[in-house]
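Left out: one protein chain. Kept in place: all the others.
After this line comes chain A, so read on.
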Amino acid sequence: MEGAGESLRDTELRLGLPGTDAPEKPALTVTRGGKRALPEDNEEAYAKSSKSSSAEEQGEGDLCGQEPPAAKAQVVGWPPIRSYRKNSLHARKVEGEAAGLYVKVSMDGAPYLRKIDLKVYKGYKELREALDDMFKCFSLGEFPRKEGCSGSEYAITYEDKDGDLMLVGDVPWEMFISSCRRLRIMKGSEARGLGSRH
């Protein structure tokens, strides 16, 4: 996909679910907004043109990119409402929708974590692609496209129900979903050790 608009979107960090342009719902637990910094759409910040209506009604001023940048993007932290308050108001709005399977994703060296809904992906390939997308701006190498790719600088690991650190990809997807508590993208020598095990 080419075009300025598309590449802008590609590099845009969003709390929208990876692989989707407009997330199905405001991810309630994702925005512990006080802890995360999202890039602001600076071009919009100085625009004095009249607003086009932004399609979402979610009222979370510190999420951006719910819609493609054509509509007026919401700006981080504006209006200045503490996310605690925003989240409380949304509690009612998201009630009744199916709960996702959200896990935190951390990457060594990145200043903040992300959260993803594992139920959205059909398998490991999609997951890797999504993580690659999400952390592209931090990564200095490629994600391992398949297990045992010893040349990569990163390995995707997860913490399972027992608290053990496991390499992603060993068990069937369904089993993985049910036992994964959080994801961690490791880099450097630690990763190489894990990655080259197979």
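Just so it is clear, a contact is a pair of C-beta atoms (placed from the backbone, for glycine too) under 8 Å apart; a residue touches a chain by one contact, two chains touch by 3 or more; residues count from 1.
Operating definition for what follows: contacts and distances are computed from a predicted model.
J.: Just by its UniProt name, which of "F-box domain-containing protein", "Small ribosomal subunit protein mS25", "Myotubularin-related protein 12" or "Endoplasmic reticulum membrane protein complex subunit 7" is the chain not shown in this complex?
T.: Options "F-box domain-containing protein", "Small ribosomal subunit protein mS25", "Myotubularin-related protein 12" or "Endoplasmic reticulum membrane protein complex subunit 7" narrow down to "F-box domain-containing protein" for the missing chain.
J.: Going by the touch rule given at the top, which residues of chain A touch the chain that is not shown?
T.: The missing chain touches chain A at positions 13, 29, 32-40, 42, 45-46, 48, 51, 53-54, 56-62, 72, 74-86, 88-89, 91-92, 109, 111-113, 137-138.
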